[in-house]
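Right, one structure below, let's go through it.
A single protein chain has been omitted; all remaining protein chains appear in their positions.
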Amino acid sequence: MPMPPGDLWSLAPEFWLAALGIGLLVLDLFVPEGRKRIVGWVAIAGLALGLLPIAGMLGGPARTVLLGAYAVDGFAVVFKLVIVAATILVILSALDSLSGRTGFEGELYALLTLSSLGLVMMAASADLIVLALSIEFVSLSSYVLAGYFKEDRKSAEAGIKYFLFGAGASAVMLYGFSIVYGLTGHTSLYAIALQVRDAPQPALVLALVMVLAGLGFKVSMVPFHQWTPDVYEGAPTSVAAYLSVASKAAGFAALVRVLVVAFAPSSVELVALVAGLAAVTMTVGNLIALPQTNIKRMLAYSSVAHAGFLLMGVAAFNAEFGTPGLVVYVIAYAFTNLGAFLVAVAVEGRLGTTELSGYAGLAQRSPALAAAMALFMLSLIGIPPTAGFFGKFYIFAGAIQAGLLWLAVAGVVNSVVALYYYANVIRLMYLVAPESPLPLAEPTALRLALGISALGTLAIGLFPQPFVALAGAAALLLRF
Amino acid sequence: MRDLIWLIPLFPLLAFCAIVAFGRRLPGAGSYVAVAGIGASALVSIGLFLEMLGGGPPAQLSLRWMILGEWPLDLGFRVDQLSALMLLVVTVVGSMIFVYSIGYMHGDPRFPRFFAYLSLFAASMLLLVLADNLLLLYAGWELVGLCSYLLIGFYFERPSAARASMKAFITTRVGDFFMFLGILLIFLHLGTFQFEEIFARVREGALSGATLGGVPLLTLVAVLLFGGAVGKSAQVPLHTWLPDAMEGPTPVSALIHAATMVAAGVYMVARTYTLFFESGGQTALHVVAYVGGVTALMAATIAVVQDDIKRVLAYSTISQLGLMMLGLGMLGYTAGMFHLMTHAFFKALLFLGAGSVIHAVHTNSIKEMGGLARVMPSTYWTFLIGALALAGVPPFAGFWSKDEILLETFHHSPVLFAMAALTSFLTAFYMFRVVFYTFGGTLRKHDAHPHESPPVMTRPLWVLAFFAVFVGLVGAPAFGAPIKHFIEFEGIKHVPFSAGLALLSTGIAGAGIFLAALVYHWKVIPASGLRRAAGPLYALVEGKYFFDEVYAVAVVRPTLWVAGSLRKFDIYVVDGIVNLAGVAGLRVARLYRVFDLYVVDGVVNLVGWMAKAMGGVLRYVQTGRVENYLLAIALGVIVLAAAGLLR
Amino acid sequence: MGELAAFIILSVVTLVSAVVVVTSGNIVRSALSLVPCFLGIAGLFVLLQAEFVAGIQVLIYAGGITVLILFVIMLTEGGTGMRFRQVNEQVPLGVLASAALAVLLVVTLVGTRWPQGSGSLPGNTAAAIGSAFLTNMVLVFEITSLVLLVALVGAIVIARRER
Amino acid sequence: MESYLLTITVFLPLAGGLLILLTPKGREETMRWVALATSGLAFLASLWLLGPFDLGAAGMQLQERYAWIPTIGVNYHLGIDGLSLPLFILTALLSVLSVVYSWKVDQRVKEYLFLFLLLETGMLGVFVALDFFLFYVFWEVTLVPMYFLIGIWGGPRREYAAIKFFLYTVVGTLAMLLGILLLYFNADPRTFGILELIEQQPLARAPMLAALAFWGFFLSFAIKVPMWPFHTWLPDAHVEAPTAGSVILAGVLLKMGTYGFVRISLPMFPETFKAYALVIAILALIGIVYGALVAMAQPDLKKLVAYSSVNHMGYVMLGVAAAAAAVGVPEKARAATIALNGAVFEMVAHGVITGALFLIVGVIYDYRAHVRGVDDFGGLGARLPLYTGVTSVAMLASLGLPGLMGFVAEFLIFVGAFGVFPELTAVAVTGILFSAAMFLWTIQRIFLGTPNPRWADLPDLDRREAISLAPLVAIIVFFGVYPRPLLDLINTAMTSLMVAIR
Partner (left out) sequence: MELGLAHFLTTSALLFCLGLYALLTRRNAVAILMGIELMLNAANINLVAFNRYVAPAALNGQIFALVVITLAACEAGVGLALVISAYRRLRTIRVDEINVLKW
């Protein structure tokens, strides 16, 4: 049967990204060694271009294309924007930090671009098969990215660990998918949603849990989070940033779509389940983050904790503040956490360490860097007027509106715990004397990336209206 | 004149400001300004007084101080006979003392500051007197307290002076505390601070029925107010500050701790007499009377054994104030105020005389003085006049007023009369003990070269002496006792003058003087003999009835102890609600080698250590071994599924 | 009846060889015993009238993946000839967990009343699948190709030594 | 111009701060002047408010209202009334004086001044914000700079004090956030507008939720005040903070707590507040006596002043609690009004007095002796007459001597509270005894007695210090003698408030 051209147009971004990725691979062949940065810049330019068609779809009608296999709605569009933007920033940071540390620089940019395509599809796929495919797409590329520094013990270890864990999780998830398929006889989420209402309870729960294992692994939700710290610490810092922001965002998009679209109509107590998971996740993440001494590891646990906060938004999906809250939080978190990682990249690049002790007295050595880091830390704590605060505010609002006051309180307590290790970074940078007064210089590309994320962090906090509007658009997630 | 009353406190205040601002640059290094200030207000007060003599309505003047909700709060001045008299006393005695100080403080490094303080005191004292409401009265009350604090501690390099000043302020503040409660009660039940309104309401029985904790409210209020007076007028048991206050320069003792401030308590009782008078069964009055009586006697006994001339006078002041209270308490409204007035004059005189003596021989101990009568005649004669007045020898001022009090007492309570009588006997005795020691015999302090004080000091003495002689006559029946018509409280009829009693009191005074002469002049009876005769009583008196010691043990130390232990409590308990948790956390954390320096104790520990400890434990779930992670996945799935299914 | 017999034989083959795979102390043997397992599964597919899938199963799994695995074993420790303990110390937990899950799965899956689908599979599944891949499953098809591409590039990048 | 006056005043300091960030390194003097200029301008602007401000009228004036996040009904809404105006001006004043005082700070000047000005903007904003979201933002904005001020320029245990301050406050504010959200979602139409919410009384019919929200706000405000037993951050913070920081802490930040009680808790939850008024009054009472006694035992001058703040804020809370307890009891309305007036007046008074006291401590500690043990001194009175005089005035004002600002405040509070909680107030009055003893004892140990040779050559106040102290002393005396101008301002606001919650 012929496809309506509108469908193809609405797939424009995906096509563009695919073309870009392949194009980069080809380009890489012709770019001589040592000039590979060109590939990176091209990738950045291409991705930036890719933003346009996506943005063009904002406010468009929510619909599915390819017979319900692929959703084109505000929700997907917003997440696509976040993902692509994040990828751009990551590549910017990689430009400086990676050159010289690997012989496969060009491929790296290509892989990042391609996997961003995978993420984009994850956010939009409305069919189990497509979902499984895109998830694997992302996973495979992520495994490779995590183990990219083959000469580095930690990187190699991160790669293999990530692979084994991920493969296991996705195997479980696929089995879950198969059960879902069995229960409804469909692979399209929307078709499933129609059937799932009177699906037999036990099997459905089992399926749900197995699916959660796979998606939870992507968003690093307790108890499927354990890869996070090891991989973040081992993987190249830029890649860690990428995983912590882009792939987490996409994971949440998929999670929400599956739960809200496919499982919400069923009689399973989703809210209670997710709320519980949220509480556990944020608590575990924060508590373990406290004693960390390595910035990447600390950020890893903190990202687990933030997954918990985001799950809070998922649990509140019935409330009108729930999904928008989630989206706002994702956006805020994306800018902030990327920023934090970018600073980590910069410090690692200059001092060659990712230990927190390296941040002592950063305020004297590089005021700009320290100020930015302080901003990001405050945002992660949730101090206004930063993005983090607004996200938290919105998520709490959602929880309270959904009648999950206890969860909100848990969130509050956790924020206080979190304050501790974030404030510790600030303390190190400002209150502790540096061991050497030598000033640090940040490279241009990184400075640009940092500037963007800092700007974003502040902008969301000061002028949230556009982002709220965006979230509102995202809220019209296509569901029955 | 009536519309100028606001000037009265203003002059000294301006003087104060001027001296603070310009200090030594002023004429007479500020002293002239101060004298001018008090002198001006003296003139106004005299004018006012004369007007008052002509009778007529009280002078009234008030200012809207604040509006709370829709309820305004006015502060104002009001001059009736009572306050007119008081104004007169304060300003006249005050100006004398100011003048005297010019000579006495000559060459003092903080000369201007002294006059600044004096002026401030005069201003506040006048404020107190003029107040037409409790609030303003209280304000003046506290301010004079402050001035007395500053002036007692004027030689603050002397630790004793510093201690004395603080003791004075805090002890009086204990009294003020009760007074303040009384004021609060009044406002709570009558909703006003204005004397006139209060009295009117009370007279129409606004508080008659009410009780608080079983005590009739009105009585309670009156007694609470009296508490303030007890503090200010150094009545038992809050009298201990006054003797120490003698650390201040002598003019200060004369002005503040003899003539004016300490009399403020008496004035306040008289001012709010209605409350006492209307109190059920006049219980409040009896309280006043008994406290006064006890104070009078006790202080007199102590005065007998003091060797420091100023301390003798101080205790005598306490005792005289006690007499005034006694008078007031015995319905002797007029008598009390009358004695206040006369006492102001002759006690100021005595102090200044003492000051002049000290100035001459540079010692306070009467044992070291002697034979000064010849070298400093005017001091001697004026001092003698003062002594006679105090002893109550007719026709000197003290006689008339004291006689009034005895009269009232005699009519209402024999017991108290006995005490009063004994007091006046002792008074005569110790005063002449001082006189004989100081002026009689020969100088016992040999390195001193006594000389008469400069005229700037002696002239005020003579002025005061004049008053000490004649001011009492306004109470003399021979002249129709004008004071009784000037100062009177409707509802109390005066007890008629009785010659017999007058004779008796004169006899008592004479006896006292005679005994003193026997012991200290003719040395017929050895002082040591008296001491032995008194025996333990002497020890008791010598030890001033051990008030200070008791307070030290019963009040001061406990307070400090409580404060100290509360501080520890604050550091170790409140701050460390969870210090135990903290310690526990510390252990765990040490165990896992997670340690952060900047978390040390307190509630911070709760979040800090406990969280860290838990984190420290939990992190070891993160074994770094994939098989455990994978197991976690499996178990997670199973548990979650079980949870989901079992619901 | 014959179906059932066939099923039993096939699943026995599958499971038994699977048991060998997961328990054998010799990594090479377990790798080899993947082959019968996969073939058995292919057989089951045939029983389920999924001939095309069965074929692919044989080609890719029994053919490709197993060989790949054997290669890797040879390139790594297998090649060194030394023998290591193949199981870690969480065997009991592992047994427990997988047993528990097995019970859970079997009970639920068997106990569930699955919806009865109407209609029947097309006779020529290969053709149907082919056309599906070119029509409404085209997206799946395309993505799959991209996934293969990424996997390829990734594998090369990782496996090749640094230049 | 006038319609933007508030915004301009609030953000002037921030502008100055940014300017300072742009000034190149090594131009410290310029930075200082910029700071002085901007904060000074802000102060002048705050005074200028008195012009357009209609003293007679109740309710919010000079309001500015722009949609900020229309989707969820958040507005940028500023306004000022008799309650906030005095505090607003006080804030501006103390900031200027602190800048003047901090002239000699030479370590990391740029950061110092920037943070200081940022802090000022936050504080000013808190007092004029009329939208919960905005209020919350400003509230938190004050937090971070203070953390740095304590943490970088503080005393030996600064890190501990700083993090402690940070933690306590954040705990409170997050609780407040939940309270705000509870109000928001129960309102109809939903709004973050403080005035609108007070108008609506959204939780009036849900006592359970009301209690939750109330305690949420309570936690936040009580920690800020600080009420016993949440006070333990205060001594550490005050002692470790640099002098200017302590001044701001004691002078303004603590007021934010009591301001919150009067501006929000009281009108928003009158019934709930009434229900718990007794508890809060008792806590306040404990704070009063406890603060005074603990202060008495402090060997450290700065700690002593800090604890005296606990004592004085106890008075304020006693007044507020009394007002709350009188809700709906017409015959107690008068007492309540008086108490409330007193409480607000005490806020200002304590701001001025304690500000002065901390400056005084700083003078001796930062630039003279570098010790502040009460017993390290003695006999300074002869050496530094001017300093002694100023100190005495401040301390006497603090112990409630008539004719000085402290007396008016305490007097009103006692008179008012006595009409509501006679027994408690009677006990509270002993507080004036203890504080008297405490301060006089301090004066004696520091200034009186035999001069300590160790301080033989201490200089008296220099011009800069005198300048930063003089206005405070003047205010203390003036409003002590004639409080009418200030009280009329406060009274209009408080009267309408009492009417609103009756």
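Think of it as A, B, C and D in the order they're written, each chain with its own count starting at 1.
As a convention for this text, a contact is a pair of C-beta atoms (placed from the backbone, for glycine too) under 8 Å apart; a residue touches a chain by one contact, two chains touch by 3 or more.
Note that the structure is predicted; figures quoted are calculated from it, not measured.
K.L.:
Shown chains touched by the missing chain?
P.N.:
Every shown chain touched by the left-out chain: A, B, C.
K.L.:
Which listed residue (A:Glu14, A:Asp28, A:Asp96 or A:Glu157) would be found touching the missing chain in the intact complex?
P.N.:
A:Glu157
K.L.:
Check the options B:His257, B:Arg433 or B:Arg619 and report the residue that touches the missing chain.
P.N.:
B:Arg619
K.L.:
Tell me which stretches of subunit C touch the chain missing from the display.
P.N.:
Within subunit C, the residues touching the omitted chain are 3-4, 7, 11, 14-15, 18-19, 21-22, 27, 30-31, 34, 37-38, 41, 44-45, 47-50, 52-53, 56-57, 60-61, 64-65, 68-69, 71-73, 75-77, 84-88, 90-91, 93-95, 97-99, 101-102, 105-106, 109-110, 114-122, 125, 128-129, 132-133, 137, 140, 144, 147-148, 150-152, 154-156, 158-159, 161.
K.L.:
Could you list which residues of subunit B touch the chain missing from the display?
P.N.:
619-620, 622-627, 630-631, 634
K.L.:
In the full complex, which bits of subunit A touch the chain not displayed? Write them out.
P.N.:
128-129, 132-133, 136, 140, 143-144, 147, 150-154, 156-161, 163-164, 167-168, 171-172, 174-175, 177-179, 181-182, 185-187, 229-230, 233-234
Methods note: only the chains that are shown with their structure count from here on.
K.L.:
Distance from the CA centroid of subunit A to that of subunit C, rounded to the nearest Å?
P.N.:
Taking the mean C-alpha position of each chain, the two centres sit 31 Å apart.
K.L.:
Quick one: subunit C and subunit D, Cα centre-to-centre, how many Å?
P.N.:
Centre-to-centre distance between subunit C and subunit D: 72 Å.
K.L.:
Hey, what residues on subunit B touch two or more of the other chains?
P.N.:
Where subunit B meets two or more other chains at a single residue, that happens at 598-599, 607, 628, 635, 637, 641, 645.
K.L.:
Any chance you could list the residues of subunit A touching two or more other chains?
P.N.:
Residues 202, 206, 416, 420, 427.
K.L.:
For subunit B, which residues are in contact with subunit C within the complex?
P.N.:
It is residues 627-628, 631, 634-635, 637-638, 641-642, 645 of subunit B that touch subunit C.
K.L.:
Across the complex, what residues on subunit B touch subunit D?
P.N.:
64-71, 135, 138-143, 146, 149, 153, 156-157, 159, 161-163, 165-166, 169-170, 173-174, 177, 180-181, 184-185, 187-188, 191, 559-560, 562-564, 566-567, 570, 574-575, 577, 597-600, 602-604, 607
K.L.:
Quick one: in the complex, what on subunit C touches subunit A?
P.N.:
Listed in rising order, the residues are 104-105, 108-109, 111-115, 117, 135-140, 143-144, 146-147, 149-151, 153-155, 157-158, 160-163.
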